[in-house]
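Only one protein chain is missing from this complex, and each of the others stays in its spot.
All chains are identified by letter, namely A, B and C, in their written order; residue positions are counted from 1 within each chain.
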Amino acid sequence: MSTSSLDFTTQLGTALFPNPILTASGCAANGKELSAFFPLGDIGAVVTKSVMNHPRSGRATPRMAETPSGMLNAIGLQGPGIDNFLREDLPWLVEHGARTIVSIAGESVEEFAALSRKVRNAPGVSALEVNISCPNVENRGLVFACDRTSAREVIEAVKRSVGNSLPIIAKLSPDVTDIVSIAEEVISAGADGLAMINTLLGMVINTETMRPHLANKTGGLSGPAIRPVAVRAIFQVHQAMPKVPIVGMGGVLTGNDAFELVLAGASAISIGTATFHDPSAPIRIKQELEELLNSRGFTRFSDAVGYAHRSQS
Amino acid sequence: MSTSSLDFTTQLGTALFPNPILTASGCAANGKELSAFFPLGDIGAVVTKSVMNHPRSGRATPRMAETPSGMLNAIGLQGPGIDNFLREDLPWLVEHGARTIVSIAGESVEEFAALSRKVRNAPGVSALEVNISCPNVENRGLVFACDRTSAREVIEAVKRSVGNSLPIIAKLSPDVTDIVSIAEEVISAGADGLAMINTLLGMVINTETMRPHLANKTGGLSGPAIRPVAVRAIFQVHQAMPKVPIVGMGGVLTGNDAFELVLAGASAISIGTATFHDPSAPIRIKQELEELLNSRGFTRFSDAVGYAHRSQS
Amino acid sequence: MNEKTSGPVQAECEIISNRKVGAYHHLTLAAPGIAEVARPGNFVAISVGDSRTSMLLRRSFAIYQATSRGPFGGTIEIIVAPHGDGSTWIAQRVAHERLNVIGPLGNAFKIPKDPVRALLVGGGYGSAPLFPLAELLRQKNSRVEMAVGASSAERVFAPVEGKRSVHSLVIATEDGTLGSKGRVTDLFDNALTNIDIVYACGPMGMLKALSVIGTAAGVTVQCAVEESMACGIGLCMTCVLPVRDKEGVIKMLRSCVEGPIFDGAAVQWDGIGTIPPGTYGAPK
Partner (left out) sequence: MNEKTSGPVQAECEIISNRKVGAYHHLTLAAPGIAEVARPGNFVAISVGDSRTSMLLRRSFAIYQATSRGPFGGTIEIIVAPHGDGSTWIAQRVAHERLNVIGPLGNAFKIPKDPVRALLVGGGYGSAPLFPLAELLRQKNSRVEMAVGASSAERVFAPVEGKRSVHSLVIATEDGTLGSKGRVTDLFDNALTNIDIVYACGPMGMLKALSVIGTAAGVTVQCAVEESMACGIGLCMTCVLPVRDKEGVIKMLRSCVEGPIFDGAAVQWDGIGTIPPGTYGAPK
């Protein structure tokens, strides 16, 4: 329990959260396992593993490799499918007092639309995160988030499905020439906020077997290694659209790291890979960030958001 | 001195090198300082700091920040200008037995053309590296390497200037949606080889001052943190154009790391940030790579290039 | 309801001792909260390196012994084979240093209610968790035979105390430096006749071979698998392998939560590293 008078609340579109610390999609499963380490309701929200329309086996193993200050993963969105998710995982989260942001992923615009229609009608969802860093099977496997048109189409379809019933957060990939233009595109298409960054495309070659280490060859790079890229992306996008709430993530390991992303412009912080290192990371980081904000004299968390953009006094 | 029978030579266009270990541009100055740690002629070549038409002061300090398993730099191409370089630095390198790859950087297509004309006529140059990861002042500061048309224009102009007198190596930025398409563009424009990867755009915010740490705000991320991105980029480009020689770089700290890039498709390896950690890194890595190649049964270095692409037997 | 649910514990555990045993390091850790609830087959996940290390992921280790009480409160023991940078770092720690440990993790070996004739097969450090299992089986009046294999003598983990837990112990090494020369499975190629259940822990190749032998003899083989794990606690889905469930459906199960102990007959050994055709949710 904190005794400070800090207003630690944050807002993503119409959704209000008691504090800005979230899990990152795919790094907290659907909450159950993590709840052994802290009460899930103590953080801002649980962002669930991106779920698809149908059950998914995911990719073959090896699915991961450790890299310097990071890791590579190629899980391939293994999951129960939206119907099982809404029947079993979501009610469990609600029952256990967790605010929940549901992350969806699709292989076509229609799949995203169908998913969001289902989520709209489910009770207990705080916001919808739209993971557009997936390959578009209808467009030569090009990742939605890497193409302005595809990105727009997905968000428009989701917006048509959920209307104003739920805040829509579009999750962006850093693997683009100009992330600001993609951000502008999805906001104009109806997104209420942005989540960034997803992993960077990477590869590790096993020098014993002399082949790519992952069964999928390439994988997503996460962890502290990519934090400077996350800070830069958040800074650029906040600069271009200071009113758009950003869920920041990428290599946050400590409250100081979270503070860095907040100063760059993030209104909430997702903790991903750090949770593998330390399952108590979300709750620890929440406390460390709170102490930092107090020590810097902030009385409202929201005053710190994007503070690094203010001109030097 | 090696007693193995390994053929360690490598070729970049028409230039032959006794071994594939090079310095990375900007990480070895123009050789003089590094020569206190090993004889420069013992590595494949020295790649000089990218030089421009006129002397450059570079950017204000702070110019660097340490990051997890990496660093951020924003030097701003401080340098003597091409005339001083050709009068003083290049002759020193030649005199001291170093094979030299001259890296040039410009703010306009015309500057690149002028630079390459001057380098063409200088004695003792093995190859020309064209650093197109600089802002194009004639096109809203857009980085040449992030735009197919600008990239093509630079390489075409350079090719017109040097003809077949020198191999042209185009240095690519990883900050693009599709590095293969840029690679194909510069090769069709006349480049004989590719250097990759340049740094990733990043930022660090100083949580004490609550402002961007670098005077330039953003900087280039290098070091082992980015190695998985380098391996992926090299793998993708080698897959698309297996005959094009690639100078691989990005986070190589050991012979094993160098081997990883070679297996992905690199015909030579530049050592950058590692040299700051250990100025003997280039010569140490050369030896470690040689031992690894021997232990894996290779008799020719060139047989290992791109080996990870061969289908599992 | 907003409460911590029960489950594994995360703790800074003091190293009581670190002794070299052949090629391995035998670490004893003060682990109150973990030791009391650990069962044979469970493992722990330990973070490696100092606060500025570049190694983010925990390393997993089977629990060798877990002692609820003693001068240090509950203690656990693990057997570490220095291999890459992470395990080597752990092996180099000395008494009084602390390790960040999460445990107990995973499921445990299933113990039949009635006395059985059990064969325990360990490869390398894989024999470690079989000793407390042997103790438990003997308490249930089971007959316990153990076979231990390794590449060479220094990699055979079979401490003197351990021998007291079993009725018989045979050893095989590939180079013949201890026991019979050959693989541990050579020791009983056709010897499962007097066995009701097999418990196995060791390299995947050994587990697969045992599952084949067990299936042929109609004997259950409980296998402790070792898949590469990023989190060890069920969050990341990196540690999966294809396992056929009761309904006959192949699913990609997490070896850190649904395992590490699986029924050898259910694991699709040849499908590891692939998504076997027909797997639940497989790409069409």
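The definition used in the following text is that a contact is a pair of C-beta atoms (placed from the backbone, for glycine too) under 8 Å apart; a residue touches a chain by one contact, two chains touch by 3 or more.
Remember, it's a predicted structure, so these values are computed and weren't measured experimentally.
> The chain left out here touches which displayed chains?
In the entire complex, chains touched by the missing one are A, B, C.
> Which residue among B:138, B:178, B:278 or B:291 touches the omitted chain?
B:278
> For the full complex, which residue in A:13, A:193 or A:224 touches the chain that was left out?
A:224
> Could you tell me which of B:56, B:296 or B:309 touches the chain that is not displayed?
From the options B:56, B:296 or B:309, the contact with the absent chain belongs to B:56.
> Thinking of the whole complex, not just what is shown, which of B:39, B:124, B:163 or B:242 touches the missing chain?
Within the whole complex, the residue contacting the unshown chain is B:39.
> For chain C, which positions touch the chain that isn't shown here?
49-55, 85, 89
> Of the residues in chain A, which ones touch the absent chain?
68-69, 224
> What chain B residues would touch the chain not displayed?
Interface with the chain not displayed, on the chain B side: 26-29, 32-42, 49, 54-64, 66, 68-71, 73, 75, 78-79, 81, 95-98, 215, 223-224, 273-280.
The working rule: only the chains that are shown with their structure count from here on.
> Strictly by the touch rule at the top, which chains does chain B share as contacts with chain C?
Both chain B and chain C are touched by A, going by the contact rule given at the top.
> Grab the C-alpha centre of each chain and report whichever is closest to the global C-alpha centre.
Going by the distance between chain centres and the overall C-alpha centre, it is A.
> If you average the CA atoms of chain B and of chain C, how far apart do the two points sit, in angstrom?
Centre separation, chain B to chain C: 47 Å.
> In whole angstrom, what separates the CA-based centres of chain A and chain B?
Computed value for the inter-centroid distance: 34 Å.
> So which stretches of chain C touch two or more other chains?
54 - these are the residues of chain C that touch more than one other chain.
> Send over the residues of chain B in touch with two or more other chains.
Residues 68-69, 224.
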